[in-house]
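Sending over a structure as structure tokens; questions will come in a sec.
And then chain A:
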Amino acid sequence: MLWLLLLIPTAAGFAAMGLRNPAALRRTLLPAAAAAHTALTAMCWAVRPEPVLNGWLGLDELSLLVLSITSGLFLAAAIYATGYLRREPPRKTDFQDGGLFTDAPEARFVACLLLFLATMTLVTLSRHLGLLWVGVEATTLASAPLIYFHRHHRSLEATWKYLLICSVGIALALQGNFFLAVAAKGSREVHLTVEHLQAHAGQLDPVWLKAAFLFLLVGYGTKMGLAPMHTWLPDAHSEAPSVVSALLSGALLNCAFLGILRVHALMGAAGLGEFSGQLLTGFGLLSMAVAAVFIIEQADYKRLLAYSSVEHMGILALGAGVGGLAGMGAMLHMVNHSLAKGMLFLLAGNILAVYRTKTALQVRGLLQTLPVTGPLWVAGFLAIAGSPPFGLFVSELVILKGALQQGQTAVAIGYLLLLGVAFAAMARIVLRMAYGSPAGIAVDPERSRGAWAVVPPMALGAAVLALGLCLPEWLQSALTEAAAAAGVR
Partner candidate 1 sequence: MTTASVSNVLLALLLAPLLSGVINRVKAVFAGRTGQPLLQPYHDLAKLLRKGAVYSRTTSWVFRLGPVAGLAAAAACLTILPIGGVPAPLAFPGDLLLLAYLMGLMRFVTITAALDTGSAFEGMGASREAWYSMLAEPALILGLAALAVHTRSVSLSGMLDGLARGELAGPGGPLLVLVAGAFAIVLLAENARIPVDDPTTHLELTMIHEVMVLDHGGVDFGFIQYAAGLKLWVFSGLLTGVLLPPLTGWWPLDCAVGIALILAVAAAVGVVESVMARLKLARVPQLLVAASVLSVLALALVLR
Partner candidate 2 sequence: MPAALDILSILLILANLCLLGSSRLATCIRAVALQAVILGAAALIANRGELDARVIVIAVASTLIKAGALPWLLRRAIRESGAVREVEPFIGFTASLLWGVGLLGACLLIGARLSPHAAQGSGLLLTVALFTTATGLMVIVSRRKAVTQVLGYLAMENGIYAFGMAFAIQEPLLVEMGVLLDVFVAVFVMGIAINNISREFDHIDTDRLTALKD
């Protein structure tokens, strides 16, 4: 089963690279592989598969959660992408400077999307920290061509920044892995698998373990988008096609967070949970602060969503760092954020196609121009900003309650303050886009006509709404177990 989870996207990816014509076959391959992957993941919820490869690949509650989010979001994105690729004209005019540009070959795009899914699956499935590292670096390499889909100079600049910053960060994480190996040197026969390390946690050298956590936090934190290592995030998310942005924000950042959580769990088992928790909380607050500052008066609405991702990654880190009830809240928040952010990015793609501009000031009267996307956009904003009845309100409230329960009042106050600032800043921009009259703006509503453009975001939005209204019992227990596996209980 686990092998299938890995092999299906990989095989589909290579097949897509080989399938130059017909394009229709390639476009059905993408949602088909995504649907198969989601079906397999759903089966894993029912019957947990056994670990394979000498215990290196396996699923526990936490990785199953992340895998499900990834798989579900990829399915929605795949359906959207199929219609998107059908609609995209081969040569386009760049709306910012009027130059002509082309897109990368579609075969490469579809192949890289599927390989991206395969590498993210590898990250969630691996129980060996070295293999996890290989998977995270592989996600960087698989997603770099995706960012450079629209071949103009700004996306190239974003791709270069993404490649270099993430590669350097992940190299630091490799150094952290080696520190971990040195920490385990004292005891004989300690492999870097999660089970082994947890079992021998007491025998690990604390100084080396702390150094390892620091490097791994900075390294995987670069990939996750924690400030001050987040500088690649706004550029990459704003220049990539919206499908890719949705996947980057909703799936990739979670996978990087998974890496950090594994080490955090190890620190907890070794008795250094307070050290790692404080570091995580610090980085979380810093990310929220930086994001809030840059959301104020943000001109580009896709960059706005990117900074919102930084903020929510900060919330996740804060929740994990505080621990206790907040840890479970962080798990719920992971689910909610991925769904809401994916929805928003897909809608942003619609807006971009219709209004041909990325500047928020030049978009007005969304509710009138796009009768479905407009209201969904406002709903998505309400969701991501954390207002009821959407799911993020619940998860943010749980994190707040957890922080207060743990006695971290200062952290809770900072958290609330920054949430408020971000809410206000984002509201101003988004609502100005939605309301008003679209008179005098050149729009092209045909570009996003079709079920493919609205059904996936609608489905994601409905899921967030459902999670906000009621949290089913099986999901709550799954989240609690995941939090326990992440060492944040």
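Following the convention adopted for this analysis, contacts are C-beta pairs under 8 Å (C-beta built on N, C-alpha and C of every residue); 3 or more make two chains touch, one makes a residue touch a chain; residues count from 1.
The candidates were selected such that all candidates are chains of the complex that A comes from, given by their letters.
Keep in mind the model is a prediction, meaning the values are calculated, not measured.
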Options 1 or 2 - which one, within this complex, touches chain A: 2
In the complex, chain A residues that touch candidate 2: 56, 128, 130-131, 133-134, 137-138, 140-141, 144-145, 148, 151-154, 156-161, 163-164, 167-168, 171, 174-175, 178, 181-182, 185, 191-192, 208, 234-235, 238-239, 294, 298, 303
